[in-house]
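Only one protein chain is missing from this complex, and each of the others stays in its spot.
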Amino acid sequence: MSALVIRDLSVRLKKGPPLLRRVPLDLAAGEVRGLVGESGAGKSMIGKAVLGILPPSVEITGGEILLEGTDLLRLPPKERRRRIGATCALIPQDPLTALNPSHRIGPQITDRLVDILGWTRPAADARARELLAEVQIADPDRVLRSYPHELSGGMRQRILIASAFAAEPRLIVADEPTTALDVTVQKQILRLIAGMQARHGTAILFVTHDLGVVSKVCQRLSVLYSGMVVEDSTVADFFAAPRHPYSAALLAATPKYTDPAAGLNPVPDAVIDAVRAEVAAFDRGAPHG
Amino acid sequence: MLDGRSQVRRRAGLRLWLSAGWLGALALAALLAPWIAPKDPLAQDLFLGRLPPVWMAGSEPGYWLGTDSLGRDVLSRILHGARVALLVALVAGTITCLIGATLGLLAGFLRGWVDMVISRLIDIWMAFPPVLFSILLIAVLGPGLMSIIIAIVVIDWTRFARVVRAEAMAQGAMDYVASARVAGRGRLGTMVREVLPNVLPTIVVLLTLEMGIAVIVEAILSFVNLSISTDDPTWGGMISEGRTSIHQAWWVLVFPLVTLFLTVLSFSQLGEGLKDRFDPVLR
Amino acid sequence: MPILRILLLRLLTTIVTLAGVAVIVFVVIRIVPGNPIAMMLPPGATEEDIARLTALYGLDKSIPEQFAIWVAGVLQGDFGTSITTRQPVLDLVLGRLPATLELSIMALVMAMILGGAAALTGTRFRGGRTEGAIDVANGMALSVPDFLWGLILILLFGVLMPVFHISGRVTPSLDLPFATNFYLFESLIRLRFDLWADIVAHMFMPALALAIPLAAIIGQLLKQSLKETMNLDYVTLARTKGYGETRVILREALRNAALPTLTLVGVQFTFLIGGTVIIERLFSYEGLGNMAIDAVINRDLPLIQGIVLLFAAIFTAVNLIVDLLYAVLNPRLRHA
Partner (left out) sequence: MADLYQIQDLRLSLADMTAKPLLGAAPKIEILKGLSFTIPKGSAVGIVGGSGSGKSTLGRALVRLLEPSGGTIRFDGADITHLSDAALRPLRRRFQMIFQDPMSSLNPRHRVGTIIAEPLRLHGFTDIPTRVTRALDQVGLPQAFAMRFPHELSGGQRQRVGIARAIALEPDFILADEIVSGLDVSSQAQVLNLLERLVRDLGLTLAFISHDLSVIRRLCQQTIVLHQGRIVENRPTPDLFADPLADYTQELLSAIPLPDPAQPWG
């Protein structure tokens, strides 16, 4: 059973160039899929489209987003919002700006449970305490009463992860969740996400620019270039032998301390030209979006 | 997004042209007032008092916008009043800008004791109610064009100093200032060559705004009878006179008021428009 | 602790500022040409009369001496005697203060309502025509000062559609049972809604004239701040939780966006109070500002000093209150 199926998703700037070109994507229940690409490739646009948080300057021009079989794009806005709130969650990039500075931590974890899912407050509070214990926060009662500025960056990222898992979502979009962190903290947080994901059986769309991270936490990945999926592989296959020349070049450009020669191979112009031609050919063949 | 930007630009362009057009026409009218004004602005004729504008019943040909209670031609007085208004706007606006922006730039960029002194001065100045302060100054200096200009400069330099100081401080924290230091540029050189160009758009907006404010201050001072002299035509003086006869002769108030309104609006829109048009970063 | 520190720091700078204001006013008005004593005496007064009165008011001494005497008086609560009315300055000024305070606060409330509504509506419907219209209205309101708005309002609602009074604070023929000069406030307490309505009908236009530019500033700053806040991660996160747009604006964004606006509004409110001087004149409203202009025209030196100092004290008090509010509303400072 797929947690999420995306068919032919096309997104563009209002009256502007396309940002996503008929993107296909299949995410099995309990699977972690990496979305990789360079900036502007549209990787985080997919997650935003699923969660209904595309910026107002952007519009969806076609395709389907099937969440457990229901096409989100066909639901009336209010119902769509509730359904996303009940079954999906977001782990954002920057823990320093992702918590509201004027609310305490407790309500920021429980608000969805109480307001959208209709839990009682004591039940929601108990759940929050349980979640904080799961993300290894000692003294949960104090933390729940704290304001964000009283906590460290690593602590805040743990709270955001706890909050994402609060309503047992079927799908989590993790949008570059460790890009802002030091590499040692990144390791702890990635382990935490992987552990929670395995325990709860949640499917994750993992948006990142770092192929190293993908190789550690994902089972499958999609490589994007200019809003087009150029490769869709299992992680094992991809790192053994990438199929598309562009994704092969991207892998070769990623620095690697065990191999001083890696990481200084820019994507060759010929590869860029070829993949651009591919995008152009695609646009000619598909007026859609 | 691209489209949205061009739309903003079109609107900004229209705004720029409309305001520049009005101010240009006004400047021309002010220059040529002695030749194009249909009547002598000072000539009184009690038999022709409170004549309505020409399109109304009981009007007199030649008095296009009617006359005030002393029978003076409203249109001619507006045209002559524009001379005073624009002169005050240009001279007072420019001097205020030079002094205020310089002090603000020095305080915001150099920091330290320079900032301490200037900031404390600004604080003291901000504790004065500006209108009362200007009336007080005119009482001290005596009425006249020079006094008005001095009063505006003395009071309004803080408007520039405050904003420019904050802006210069923000720019001072940017790495291009550090890189000028690495390149070996001195402090004052960095301030003038690197920081000033980045603060200039703000200064231009403030300058045109200040010109509008100067026109208003002149009008306010005429209104409380402290401007040039009671006879010389000024917009504020006309408004003051119109306020007292508002139920009998609305035109004495309305026409100078509309002129003043459009002028003040044009000055502020001109600044915004110029900023949008000549800012390489926005372009 | 930080709140106490802010308070102390403010108090220190306030003293410096007020001292500066006192010195400047004192010096400036003493170079006013024309003898104020000569102006208050009847035409037939002799040289000796003038000299005697001049000595009585201490105007024959040097400026530093006069200043020392005045400061000594102020520290004992004696702000001198008005030359024109021969009443204590303090009584005169405090008698007029309530009228100006009521007008300013009414204007502030109007500005916050108008500006807040404009900002919230503009944010809710951002990117559309509604926002464009609000921006244009804001731009106009912002670039035209209170004096002109006052004149325009007089024309519109005083002459064209006479619904409000264009002069005075209250209809003179009414019998006022008030013990204080806070008419607006006291009429409510005494449940005299007839009087309250009359006072509001007098106050409405001057207050609105003062409120329009401030409303535009609040509208512009708050909307900008709201729009920036709406792009922050915690707002996005709230959207994914299933909340609607209006709820997200009010619950997640408004409070954080209002904080930076607040400090700027403090300064702008002092500008508004400064604006009462000319607006009170325009609407013949019997407040401090109107009295101040008369005092300048009559060269009533002690009265001018008293009024200017009072205005300066109000301005610094407003800044102090804003700083405290900021500290109270900002969890970072409250719990640090």
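For clarity, chains are labelled A, B and C in written order, and residue numbers in each chain start from 1.
Everything below uses one rule, namely that a residue touches a chain if its C-beta (ideal position, glycine included) is under 8 Å from a C-beta of that chain, and two chains touch if they have at least 3 such contacts.
These figures come from a predicted structure and were not determined experimentally.
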item: Touching residue (missing chain; options A:5, A:54 or A:267); value: A:267
item: Touch criterion as defined above, residue of A:79, A:182 or A:273 at the omitted chain; value: A:182
item: Residue, one of C:9, C:109 or C:136, that touches the chain absent here; value: C:9
item: Full-complex contact with the absent chain, from A:29, A:253 or A:279; value: A:253
item: On subunit A, residues whose C-beta touches the chain left out of the figure; value: 38-39, 182-184, 186-187, 190-191, 194, 209-216, 235-236, 239, 249-251, 253-258, 260-267
item: For subunit B, the residues touching the chain missing from this view; value: 174-176, 178-187, 189, 193-194, 197-198, 200, 280-281
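Note that only the chains that are shown with their structure count from here on.
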item: Inter-chain centre distance, subunit B versus subunit C - centres from mean C-alpha coordinates, in Å; value: 23
item: Whole-Å gap between the CA centroids of subunit A and subunit B; value: 54
item: Two or more partner chains touched - positions in subunit A; value: 57
item: Multi-chain contact sites of subunit B, meaning residues that touch two or more partners; value: none
item: Subunit A contact footprint on subunit C (complex, rising order); value: 126-127, 232-234, 236-244, 252, 255-256, 331-332, 335
item: Complex contacts: residues of subunit A adjacent to subunit C; value: 51-53, 56-57, 78, 81-82, 84-86, 88-90, 92-94, 97-102, 108, 111-112, 115-116, 147, 149-150, 160, 173
item: Touching residues on subunit C, where the partner in the complex is subunit B; value: 13, 16-18, 20-21, 24-25, 28-29, 31-33, 139-140, 142-145, 147-148, 151-152, 154-155, 158-159, 267, 270-271, 273-278, 281-282, 289, 292-293, 296-297, 299, 304, 307-308, 311-312, 315-316
